[in-house]
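For this depiction, one protein chain was excluded, whereas all remaining protein chains were kept in their positions.
When the chains are written out, they are named A, B and C in that same order, and each has its own residue count from 1.
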Amino acid sequence: MIIIMRKDATDAQINNVVEKLKLHGFGIHLSKGVERTVVGAIGDKSLIELATIEMLPGVYEVVHIRKPFKLVSREFNPDDTVVNLSKSVAIGGREKIVVIAGPCSVEGEKEMLEAAEVVKAGGGVALRGGAFKPRSSPYSFQGLGEEGLKYLAEARKKTGLPIVTELLDTRDVGLVAKYADVIQIGARNMQNFELLKEVGKLKKPVLLKRGLSSTIEELLMSAEYILSEGNRNVILCERGIRTFETYTRNTLDLNAIPVIKKLSHLPVVVDPSHGTGKWDLVGPMAKAAIAAGADGLMLEVHPKPDEALSDGSQSLKPEVFNQLMRELKAVAQAVGREV
Amino acid sequence: MIIIMRKDATDAQINNVVEKLKLHGFGIHLSKGVERTVVGAIGDKSLIELATIEMLPGVYEVVHIRKPFKLVSREFNPDDTVVNLSKSVAIGGREKIVVIAGPCSVEGEKEMLEAAEVVKAGGGVALRGGAFKPRSSPYSFQGLGEEGLKYLAEARKKTGLPIVTELLDTRDVGLVAKYADVIQIGARNMQNFELLKEVGKLKKPVLLKRGLSSTIEELLMSAEYILSEGNRNVILCERGIRTFETYTRNTLDLNAIPVIKKLSHLPVVVDPSHGTGKWDLVGPMAKAAIAAGADGLMLEVHPKPDEALSDGSQSLKPEVFNQLMRELKAVAQAVGREV
Amino acid sequence: MIIIMRKDATDAQINNVVEKLKLHGFGIHLSKGVERTVVGAIGDKSLIELATIEMLPGVYEVVHIRKPFKLVSREFNPDDTVVNLSKSVAIGGREKIVVIAGPCSVEGEKEMLEAAEVVKAGGGVALRGGAFKPRSSPYSFQGLGEEGLKYLAEARKKTGLPIVTELLDTRDVGLVAKYADVIQIGARNMQNFELLKEVGKLKKPVLLKRGLSSTIEELLMSAEYILSEGNRNVILCERGIRTFETYTRNTLDLNAIPVIKKLSHLPVVVDPSHGTGKWDLVGPMAKAAIAAGADGLMLEVHPKPDEALSDGSQSLKPEVFNQLMRELKAVAQAVGREV
Partner (left out) sequence: MIIIMRKDATDAQINNVVEKLKLHGFGIHLSKGVERTVVGAIGDKSLIELATIEMLPGVYEVVHIRKPFKLVSREFNPDDTVVNLSKSVAIGGREKIVVIAGPCSVEGEKEMLEAAEVVKAGGGVALRGGAFKPRSSPYSFQGLGEEGLKYLAEARKKTGLPIVTELLDTRDVGLVAKYADVIQIGARNMQNFELLKEVGKLKKPVLLKRGLSSTIEELLMSAEYILSEGNRNVILCERGIRTFETYTRNTLDLNAIPVIKKLSHLPVVVDPSHGTGKWDLVGPMAKAAIAAGADGLMLEVHPKPDEALSDGSQSLKPEVFNQLMRELKAVAQAVGREV
């Protein structure tokens, strides 16, 4: 932390700042310039609410050195983390790109099995589907709950695909963990810290989606919650942020891919289905995500999108999914990887 | 819902859309123009995922008629809702403006009692303070938990002020409800729908904060969750949204006040402390909030802001709070109300 | 400027940074810590594109000290600037709040005179109206040009109200300056630096509107352009920023008022008509603006809003304007000022 003093700061004010920082265990480097004095404070940011320093008399500005996260940072762990979704499917590292696909929500037994077959046939290596659905309206379909989890497990049994499904409530941790191979924390719960702490106590992989208006730093801080509880199997997911643009449902922020790769060792997947909200934008953005360095994709695929109970307009039909998978292979190869 | 067909839509495509809508129980109004056909669909939006209509062949655009909320709408209930915080303190309706004040987090017994005295002396009618704190870093102070709730209860006993405190986790509903007079749902949990359902089952007043990047419509939909479970004692709180502007911590959106007043019957309070993040902006924005029609204010007040464990830089010192209370009285009077 | 070196930065890298900065005339303060070295560079930011420092080997982060502006800053000039709109109307300083009102665009001679009478009768002290209109569609009404300026001048003659009108093009500086008492630079031209330089060469007051997505710092930098050319008669105008919220046309950012007051000595007016886009939100936000400390308001008033050629939905009818003026007087008085 760097504290820049006002031009007219008195020696007493400077001393006061220094003493206050020392009290909180910071090491101090004082730099008196012609115009201003600058105080460098070195130590653990978590020991003090730094903003309070801003209020001390004579302080002009407090500058935080970025990167408050630790365990998730590439400085802490220079090697890419590899997360195992099942015995045969892993994500992270340099080569294999993982495609997770399936319907937005689990709608029924027959529909789920059908979707799973479509995913497998097209080359997907993991199955997604929500049994607990966070819906902005209380009057919308809220998911099948445990029944949905059972259908997912059945689909896994038939196809061998590991399953990724969302957890909404701390009270359901055990239930969801019993069925899921990967526990998804959705965008709306990215800063539900109690939920993060609970999945941090598990060993299961966690797929953590970026919040609609979360900075990349906040996403990494939320991942830090999980890692700090002991669970290092975290996959980050970019799924679109909220901007002023209204043509797309969200603005899929592919910049997040190289930024996260630089700052962290955790694998990154991209969800162009939620990210754009329109099925005909999914293909171009999926290819772009791979070209930008993503480790995987989450795609909404539905046997009959126009009958979907949620998010049908962003789901791919089987034949569109199959065609896209072929195109993704080519792009992956062009960047030295494979789907 | 209005479905606008493409200029080149065939009769078969139009019929298909109409049939699909009828199947979901919509009443249909067909309007064939020279250029385009427009299909009006009347019925309950919750019966179908409307977006899927957009995918049908020949459809140009689907237009949603705004206001998916019901119980919270002013159309449903034209009269202002009045919520009782205690036997003597009520919020909503035309006259009295309520000031809720206190520290960001409960830090200790002595500090809490001291803060409560400051609030009462200054003219605040309810006490705020967080015992469970949602912090973006796992290494920051996370609150005192039940111990903090006990200090709040003690402060209530001494001062008679009802207490407003945050609930983070569905597992703590009973615990927080045992102590709190008003349960606060924070900005990060505005779309934690499981939590909303739980507080919807209580009778206690709920203070629901707008999410950082939530539209006013989404805020009202989240309130709808609570009302639809049976709890009508909901207070809405504007506390700043996330924009590109970095000078302020958030952008306090005072436009939300008259907009909510128009759309809903629920009372609105404004939190200029979190909304701006800077104590010297709190005063002007508090006065502006009242001038714009707010029913109440939530202010951070701390006996010694520079020793606060959280958000000290946005907390008012006692003497600044007292001075502000005097100024607020004048502004309230100017708009025909009183503090 | 503060340069924070990487933990593993070598002495050679540190020296390289220092040398480079010295070369550009910066004074240097070196602070070697246990963990990192921090380089403070003191001098004129304009001498070097600071971002290039970020690229030097061993640099972790470059921190810019805020406030690149000079002439507009309150540090430079602690006293409020007072700008004269005419012999009898001045804006800025502590007491009088100025209401500028009129139609969005000049639509005809009769309409303009009628509007001017409405403004005067209601208590407005200056008249607004656009003769050159920046419209997002080439097919929308583009304004009457010089003819419109003439109608404005006529309205001034009849009512004595000084006129505020927009300038769009460097080629029209002379023309607009010939008629206008105050030259308005619209939101879309806030960073049209060539236009800013030209009005900077005049003596006429300039009303500079904040861009849709401009930070307060950028607004002040644009004002700096005008002052640096010699024209100190600048009025800043908050008129709404672009956010994700779609209920209002823009998000009127009243936080800007106290922030600008703190950073700069220039007067601030608020335009709640463009800021909200809805006439029934204008009143509450106008009152709030005054409570927050604005020095003036710009209001759209139209004798017959539903016949307006532009922005009718945000214009006040005469009787609504009159009523609002009465309410504004009360709020102004409550904050120790007068309308």
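The criterion applied here is as follows: a contact is a pair of C-beta atoms (placed from the backbone, for glycine too) under 8 Å apart; a residue touches a chain by one contact, two chains touch by 3 or more.
These numbers come from a predicted model, not from an experiment.
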Which chains here would be touched by the one that got left out? A, B, C
Only one of A:Gly25, A:Pro57, A:Gly108 or A:Pro258 touches the unshown chain, namely A:Pro258
Which residue, B:Gly27, B:Pro57, B:Gly230 or B:Gly336, contacts the hidden chain when the whole complex is considered? B:Gly27
Which one touches the absent chain: B:Val18, B:Val38, B:Leu113 or B:Ala177? B:Val38
Among the options C:Val63, C:Val99 or C:Ala308, which residue touches the chain absent from this view? C:Ala308
Residues of chain A (touch criterion as defined above) contacting the omitted chain: 213, 215-217, 241, 243-248, 251-255, 257-259, 262, 275-276, 280-281, 284-285, 287-293, 327, 330-331, 333-335
Note that chain C touches the chain not displayed via residues 20, 44-46, 49, 51-52, 54-56, 68-69, 134-141, 168-171, 188-189, 191-194, 197, 212-213, 218, 221-222, 224-225, 228-229, 242, 277, 279, 305-314
Touching the hidden chain in the full complex, which residues of chain B are there? Just list them. 2, 4, 7, 27, 29-36, 38, 40, 42, 60-61, 63, 65-66, 213, 242-244, 246
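In this text, only the chains that are shown with their structure count from here on.
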How big is the gap, in whole Å, between where the Cα atoms of chain A centre and where those of chain C centre? 39
Go ahead and note the Å separation of the Cα centroids belonging to chain B and chain C. 31
Averaging over Cα atoms per chain, report the distance between chain A and chain B in Å. 26
Where in chain B do residues touch two or more other chains at once? 213
